[in-house]
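Missing here is one protein chain; the remaining ones are kept as they sit in the complex.
Letters are used for the chains, namely A and B, taken in the order the chains are written, and counting of residues starts over at 1 for each.
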Amino acid sequence: MDFKFTAEEEAFRQEVKDWLKANIPPRWFELTTGYWQETDESWKIARAFQKKLGVKGWLAPAYPREYGGADLGHIKRLILAEELTYHNAPVGVETEITVNWVGMALQHFGNEQQKKDYVSRVAKGDIVFCLGYSEPNAGSDLASLQTRATEKGDEYIINGQKIWCSYAHYADYCWLAAVTDPDVPKHRNMSMFVVDMKTPGITVRPLINILGCHSFNEVFFDDVRIPKENLVGEKNNGWFQLAVALDFERSGVQTAAGNQLLLDFLVGYAKSTKRNGRFLSEDPALRNELAEMAIEIEVARMLCYRIAWIYKTGGHSNYESSMAMLFGSELLRRMTDVGMRVLGKYGQLMNGSKWAIGQAEIARSYLASLSIGVGGGTNEIQKNIIAMRGLGLPRK
Amino acid sequence: MDLGLTEEQEMLKKSAQEFLAKECPKKLVRELDESDTGYSRDLWNKMAQLGWMGLSFPEKYGGNGGSFLDLTVLLDEMGYNIVPGPFFSTVVLAGYTLLEAGNEEQKKEYLGKICTGELIITVALTELDGTYDAASINTTAKAKGDGYVLNGTKLFVPDANVADYILVVARTKKSANPDDGITIFIVDAKSAGVKYTLLKTLARDKLCEVILENVRVPKAHIIGNLDKGWSVIQSLLKKAAVAKCAEMVGGAQASLDMAVNYAKERVQFNRPIGSFQAIQHYCANMVTDVDGSRFITYKAAWAVSEGLPADKEVSIAKAWTSEAFKRVAVLAHQIFGAIGFTMDHDMHLYFRRAKAGELAYGDADFHRDIVARQIGL
Partner (left out) sequence: MDFQLSETEKAFQQKAEQFVLSAMPPGYTDRCLYWPGAYGAILEFEERDPAIDRFRERMGEEGWLTMAWPKELGGGGHSFIEQAIFAERLSYHRAPGTDISTLIAAPTIMRFGSEEQKKEWIPRIIKGNLRFWLAYSEPNAGSDLAAIQTTAVEDGDDLIVNGQKIWSSGAHIADYAWMVARTDMKVPSHKGTTLFIVDNKTPGITIRPLINIVGFHSFNEVFFDNVRVPKKNIVGEKNLGFLYLMVALDYERLAIAIGGFRRQFDELVKYVKGTTRNGEPLSANPSVRRKLADLAIDIEVAYNFFFKTAWMMDNNQMPNIEASVLKLFATQLSRKLASVGTEILGIYGQLEHDSKYAPMRGQYSVGYLDSISAVIGAGTSEIQRNIIAQRGLGLPRK
């Protein structure tokens, strides 16, 4: 066993840090943008930054070089993801969706033409996808989706509604799951498509999230005609593709790094703030709670590192990914809860208030921590996976 | 980064599993729990033959030259099988104290005989305060003639009932700094004035009260430097805490395995109880605790093994694992229902040890305090 990074990996980490310091525009930090809090201005900055990352090959570091990636090994990818998050770089869920879900799936299941059309552009940061999975009646139970794609001549005609589509209002394409054969049982009835968001018949309606921001949408498809070649992989094989896409390597180390960022902020605050004549950092109860958070971050980090290591050694992560996601997202809730206690009454102040602490990152994370997995599944679904796939507990 | 075991460690793990499954069945564990000695000479000798006592000690003292990490792998398995006996006190507590602070002669003599299994040695550290602070050491050692005279009461001393020698941590000097003036003596357990009484503990793990009444110890029996013993103990406490974590991880893994197997078999309402989501989610929580504690424990063990300053890693491991094992054991009990509440069932053997493990070498509060300092608070 060896828990340290090699000298080369450490050097890479330093390179990433230096690069980020030099390349994240200062304006970005003034905008107090966190998960789900994009504005038109922040989106523009983020997209420009992502293109820069793309040029370095760091937007899609796992992709082969021929597709614009950097062919980085598992450990360096881990380091990169950690540093991007820890430096609050302008890459968010849109990148996760575009690069890790769609781009990976296209490499796996797309034909040569599709790969040529999309994958390199994804890696360079030229295009953004949104995810068209969830529907009003198909959330955790994605197999119940009802949006239809009917074959007609050279085209598919799409009708139905998607919901919670993050960044559909900015996206160039939608990665869409739709029913192509209503007469066969679930799991064998759907297919995956690339849909240009400019196609006539698509209506995107904003939904305002709990942070008061416009991050997700309802998307309506009303006789939307798309060329047949936009079907990805085999017809009616969509469920399989979805299931495989779930398994692409995602260490989830972002949550650990994000938690670390919050903890460091809180520790700094506690050390520099006096209440009733005493530094908060001297309060035994708060010390105890913050120490517990440091401990749990270490656990979270190890659960994420494990995934990278499994892939590095040629294995395949299964319930381990669910465990890392579950632990990280539950930790974020505990962390923001502790954070609220550290800040006391100030904790409730939102950004824009003159008395808010920092940029109100604790309050904003407190709200954002409620957002459940995009496509990956809620905590309950993760637990189901751990129990059934991981421990072999019976379904019935 | 390498999160896997080496080939040798995998072999050690496997052979330990096979050996213990055969040689240390729960029937024996129960007998030893009930007995006054708490260990089996036969099992002890077999373990010595396998080279377990000397696994991580240098070859020149008769050991196998392995690492602390190797020992961790073994302790994980021993925790899984809850092996009773003075292995922990002899190897981890006494062995590492001697290795770190003993002079050549002492190492050859005592460490050598630890490796062969000839000697059982323990460390008498905690006193009436029951804490792991230097200030709590009030047992005195007063110079007299060519030696010292020891007086005091040690509490929660593991395996003093069967030990040949006891490493006694005593105060040789009063000073403003409690760390200063502590010395370690190796005391023949049969010396006049040494009296032990078994304490009745939840884990039946043979913790003792040891009363030292005018016990004479020759000067040559000082381990390490006069008055400077506390730094040795601090370093020992780190190793002991990680080693205890390793046992607890094994115990938690065993609890999980037992509970999951039972959940698959036990039928109520015409279905295995493992198909109820309440039970499934308990199991998911348990395996997360087990995997999480195993990683941070091994990380701490690795840091100790590499000779890195491991204070933070060790305290992280001990704080988390102490609580994780308890959580796992409680949930396992919950899954067993009434049958787990019987003496005949094995689950309580683990539940009892979860408490003992938590308390040994600093509980979660104690270690969180250290972590707080380590993160700059």
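Definition applied: a residue touches a chain if its C-beta (ideal position, glycine included) is under 8 Å from a C-beta of that chain, and two chains touch if they have at least 3 such contacts.
Keep in mind that what you see is a predicted model, and the values were worked out from it rather than measured.
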| item | value |
| --- | --- |
| Where the missing chain makes contact, among the chains that are shown | A, B |
| Hidden-chain contact residue, picked from the options A:T95, A:N230, A:N288 or A:S329 | A:N288 |
| Where the missing chain touches subunit A, by residue | 284-285, 288 |
| Chain not shown, touching residues in subunit B | 126, 129-131, 133, 135-136, 155-156, 199-203, 207, 209, 267-270, 276, 278-279, 326, 330, 333-334, 337-338, 340-345, 348, 351-352, 355-356, 359, 363, 365 |
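In this section, only the chains that are shown with their structure count from here on.
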| item | value |
| --- | --- |
| Between subunit B and subunit A, distance of the C-alpha-averaged centres to the nearest whole Å | 42 |
| Touch list for subunit B against partner subunit A, complex | 1-6, 69, 260, 263-264, 271-272, 274-275, 277, 279-281, 283-285, 287-288, 291-293, 295-296, 298-299, 302-303, 316, 319-320, 365, 368-369, 371-372, 374-377 |
| Residue ranges of subunit A touching subunit B (in the complex, touch as defined) | 1-6, 9, 75, 263, 267, 270-271, 281, 287-288, 290-292, 294-296, 298-299, 302-303, 305-306, 308-309, 313, 319-320, 323, 326-327, 380, 382-384, 386-388, 390-396 |
